[in-house]
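One chain of protein is taken out of this complex; the other chains stay put.
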Amino acid sequence: MAENEFWTEGDPIADTAAPDGPVETRWERRRFSAKLVNPANRRKLTVIIVGTGLAGGSAAATLAEAGYHVKSYCFQDSPRRAHSIAAQGGINAAKNYRNDGDSIYRLFYDTVKGGDFRARESNVYRLAQVSVNIIDQCVAQGVPFAREYGGLLDNRSFGGTQVSRTFYARGQTGQQLLLGAYQAMERQIGLGNIEMHTRHEMLELIIVDGKARGIVVRDLVSGEITTEIADAVVLASGGYGNVFFLSTNAKGSNVTATWRAHRKGALFANPCYTQIHPTCIPESGSHQSKLTLMSESLRNDGRVWVPKAQNDKRAPGDIPEEERDYYLERIYPSFGNLVPRDIASRAAKNVCDEGRGVGPGGLGVYLDFADAIKRLGRKAVEAKYGNLFEMYQRITGEDPYEVPMRIYPAVHYTMGGLWVDYDLQSTIPGLFVIGEANFSDHGANRLGASALMQGLADGYFVLPNTINNYLAAGPFPKIDHTHEAVVTARKQVEDRLEKFLTIDGDRTVDSFHRELGHIMWEYCGMERTEEGLTKAIGLIRALKEEFWTRVKVPGTGAELNQNLERAGRVADFFELGELMCIDALHRRESCGGHFRAESQAPDGEALRHDDEFSYAAAWEYFGADGKPVLHKEALEFEYVHPSTRSYK
Amino acid sequence: MDIKVRVWRQSGPGDRGRMVTYDVKDVSPDASFLEMIDVLNERLILDGDDPIAFDHDCREGICGMCSMVINGVAHGPEKATTTCQLHMRHFSDGDVIDVEPWRAKAFPVIKDLVVDRSAFDKIIQAGGYISAPTGTAPDAHATPVPKKDADAAFEAATCIACGACVAACPNGSSMLFTAAKITHLGLMPQGQPERDSRVIDMLQAQDDAGFGGCTNMGECAEVCPKGIPLSLIGRLNSDYRKAVTKG
Partner (left out) sequence: MAVDTPIPKTKNAAGATATPTPRTVVRPSSVTLKIIMAVSGIVLVLFLFVHMVGNLKIFLGATDFNHYAHWLRSLGTPLLPETWYLWIQRAGLTIALIAHVYAAAVLTRRARAARPVKYAHRPKIQSSYSARTMRWGGVIVLLFAIYHILDLTTGHLNPNGDREHPYTNVVQDFAPDRWYVTLFYTLAIVAVGLHLAHGIFSAARTLGQQTMKGQRRAKHIAIALSLVLVVGYLSVPFAVLTGLVD
């Protein structure tokens, strides 16, 4: 295959904002070298923040506290509903409260290694450094973390690390952290320092003289389109897992904000890195609208198996022991059921592909607690997993104490996102990207309890320091709503909405989204091949064309129109999906959340090619029909030297 | 199974609104209530009708967006369950199910089943926070918190602000919501300095938003998907009385 059938290669890029020298002092030196803004000038500067999750919410509160005029936007009816709220497990911090040998350096080391050596050392080290401040900040806000009888904070170990550094609030850590940020934000709204716009969706980025200067938004209630001007724009709009239609993301999670910025020139990095979580509740039928995650901790006591025979339709209880295949224990004798997420997910896919999957559609494997109940007693199992069993039963109607659970992997998190430098600034000056929306800290794979850490690190501590350096050059020339660039951006939005409403075809938006999801899951999911990805690109292009001729969007643009909202998001998912496939196709190695079947060790494990692919792939948009241009940012590892992961 | 749903249809705030009956055929018992509405909406779109607008997002019971009164009960018949986690297996073939939006002056209907709950944000703005600007925090272990208090604070803090308490309350009161936040913050040592002003301001904001007063009926706690107990309201009352007497 000619490499340039789908993309072309451009000049390499580099992160020029990061200081060099000893990694331990880079952040300190950057903070010192960054320009400051006089407090009296801050209120003359407006910052737009799109999204109110952990990153956006914490950034809005912090920038408002610092004295900037903040305008914040979310599509939900309240900033508190951003999908960070659904994060369960916990948040990592190198506090070493356990005295178990943890340190900033160890968290840094674990994160770089966990990311399969595809993240920047500078960024990860900074993340580990500020992790400590995050916990202090959240406690001061009244976040009710789990505590021990002595009144001090409790910790647990998470994601296979050897230290206990995860702070948590039952299984609702994301909710509690988000409420902390939300409350800080509401306080600033009450003080008049944040202008909050709920039920508003960003549909375009406004660039004037090469700088990000505003956004075009649609009021989802009235349908009114307005242009919002500012001195800088921050995107905190989350990940794009919903390109798969079925994922653990919220229904509204979408790529539109970042994709619109990408189309206007911001590079999109590593789009193919997606994290697939092995323990989700499988699909129950064609009505399925989303997937629900269950804590990974279930694998501590549950045993994963499928029947040895293909198409075995017997009830699990009727399958005798010798006809069961405990495949994780068989293939990975030393880690067994506790292998990392990517490996467990892929193994489940393999047995289902062999026709040995269970449940509706054969897309599921058993997670069996019979042995655990026999060994520990029902009481003990209930104490450990009671709430999870209850949730499983509520959704499936099956009692996991009697029948084994059925699980299947689902898309959970996307490591890729808009390319940013050390200052979290994209390739468009004045456009900053924080949280899951950027690509920066997790490399090819994210460790458990690190997403919350990154979102809050970016919002509370990193962005509020680095954005000053940019804003110190402001206030920028005054522009108004009649400026040519503003009018053009607005017109683009209006034309696009008009287009959706006038196609008046015979297929619903959801039917297209579902089909796109199938293609992505099949060819750009847990296992990717050159052949499959090439095929997927063709399928997506054909489907995209069909979408633009056959989609039916009811109603008008001047009202609450949820299908119109979805149409715009799905249209962007088509373009993103194509880029994800191209990125996956170009990266002929397996690393982290990206597994190329062609690149595996003889024993079937992922095989990285550091000599060829030790870089972040930043893609430049080149028109709807043009080929994306690849810019490579070389990754250097001065401290943590690449090695191979093994779990056998 | 085949069912009928009678759904509140209201094209906008100016429309008077009405219940409209729809047949839904071949509903899977494994579908969630919202997925059942999704299926109905797909059909309505293809038939050229206006699909039913409803709020939803995470569909796993934590974001607090979904909000339907099903057969007169906020979030439907299952205890401690949000609408998005209610499954059709709890209904039977031939059922006629009534679906209405939250009803409260403070939650005006935007369209169909979508209501405006920004009044909740206003209550939080008035004082539902601890003033701790970023960067000012002492070490997290500087102030130990008794486990009992931390656990109780967490229980109160699990409120998802869905508004079912208001929808169920015969007085249209948001007291359970406000009390949950008062309790969460009032149990933490960090929340003490603003404890008095918080309760006075939040209650004022609640009254100003047009919510009714609490008469301790307990309908709110019955429908709360997170099981926030009615007793927290006593804590709010007590904090309020003390705050006012202190002056």
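Letters A and B mark the chains as written, and numbering starts fresh at 1 in each.
To be clear about the criterion, a residue touches a chain if its C-beta (ideal position, glycine included) is under 8 Å from a C-beta of that chain, and two chains touch if they have at least 3 such contacts.
Treat the numbers as computed from the prediction; the structure is a model and nothing was measured.
Engineer: Looking beyond the chains shown, say which of B:G14, B:G94 or B:G247 touches the absent one.
Structural biologist: From the options B:G14, B:G94 or B:G247, the contact with the absent chain belongs to B:G247.
Engineer: Thinking of the whole complex, not just what is shown, which of A:A18, A:A66, A:V217 or A:A536 touches the missing chain?
Structural biologist: The missing chain is touched by A:A66.
Engineer: Out of B:E78, B:D98, B:D116 or B:D151, which residue would touch the omitted chain in the full complex?
Structural biologist: B:D98
Engineer: Of the residues in subunit B, which ones touch the absent chain?
Structural biologist: 6, 8, 19, 69, 71-73, 98, 100, 103-106, 131, 168, 170-173, 175, 197, 200-201, 203-204, 206-208, 210-219, 221-223, 229-238, 240-241, 244, 247
Definition applied: only the chains that are shown with their structure count from here on.
Engineer: Just curious, how far off is subunit B from subunit A if you go by their C-alpha centres, in Å?
Structural biologist: 27
Engineer: Any idea which subunit A residues touch subunit B in the complex?
Structural biologist: For subunit A paired with subunit B, touching residues are 58, 61-62, 65, 76-81, 83, 85-86, 95, 97, 133, 135-142, 144-153, 169-170, 172, 175-176, 179, 182-184, 186-187, 189-190, 196, 198, 221, 248, 250-252, 284-285, 287-290, 292-293, 394-397, 460-461, 464, 506, 508, 510-511, 552, 554-555, 559-560, 562-563.
Engineer: Mind listing the subunit B positions that touch subunit A in their complex?
Structural biologist: Checking each residue of subunit B against subunit A gives 11-12, 28-32, 34-36, 38-39, 42, 44-46, 48-51, 53, 55-60, 62-65, 78, 81, 85, 87, 89, 110-111, 114, 116-118, 120-121, 124-126, 128-141, 143-147, 150-151, 153-154, 157-158, 160-161, 184-185, 188, 190-191.
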